[in-house]
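The next block holds one structure in the form of structure tokens; read it before the comments.
What you see is the complex with one protein chain gone and the rest in place.
And then chain A:
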Amino acid sequence: MNGSDAVPNPVAGPVAGPVAEIRGLVKEHGQGQGRVRAVDDVDLEVPRGQTLAVMGPSGCGKSTLLHLLGGLERPTRGEVWLAGRRVDTLSERALARLRRRSVGFVFQAFHLMEELTAAENVELPVLLAGRSPREARRRASLLLERVGLAARARHLPSRLSGGQRQRVAIARALANEPPIVLADEPTGNLDTAATLDVLRIFEDLRTAGQTLVIVTHDERVAATADRLVSMRDGMFVDDTRLTGSSSRGLGGLIEWES
């Protein structure tokens, strides 16, 4: 809408301040009698390198918050900033371009392209970003290696287990090295072993300084974060720093399992 396609991509240069920021954010669904205020006047800053967990009862607005943050939905009121750039005013096209490079999504339902192989799924955002097919192949094999699926690169999603699919989805989210990764209940459909695989990857990402926002119902997942925000009825009711939690959380968990 403001023709900001021409603005240099935020990934290109180092950005001071928070990677993501929201101010006075309100999102209402529906109209008239059936109107629901899913997010109710929320402020939030996510500093670079932080792993933020968002918890709360079903229907409290966690997914909506994540969608707003990643530009999948537009707020009713308020501002959303991503990597130093205001995104709530962007056109649909500009938002799509922004998502390519600045946001990686991980969904509970994986949302892989069923007709593409694991590697092709990971290459998807790279090609969308206009990079060469060779570069896309290089990155896909690197990332699949990183999530431990190098051997499954040519498999279709239907031939992968739930945990493997989610790891492909994470590799896809990382394909363009986005400044922020948004995960909506990434372990919601997984059993304990697969959950542990995913948690290990998140732990690696945290160590590597990746900014990460994870919406979850799972205490074990939340325990690996640097910070925990609790939501209720579209509002934040608690914001806690979990110092040194990750080693304790994941380490403890693994011991516990084995």
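By definition in this document, a contact is a pair of C-beta atoms (placed from the backbone, for glycine too) under 8 Å apart; a residue touches a chain by one contact, two chains touch by 3 or more; residues count from 1.
Criterion: contacts and distances are computed from a predicted model.
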Protein that the absent chain corresponds to, by UniProt name, given "Predicted metal-dependent hydrolase, TIM-barrel fold", "Dehydrogenase", "ABC transporter permease" or "Phenylacetic acid degradation protein": "ABC transporter permease"
Hidden partner chain, touching residue among A:H67, A:R206 or A:R227: A:H67
From A:D43, A:E115, A:E177 or A:D191, residue that would touch the chain that is not displayed: A:E115
Touch residues of chain A, complete complex, unshown partner: 67, 72-73, 92-93, 96-101, 105, 107, 109, 111-116, 120, 124-133, 136, 172
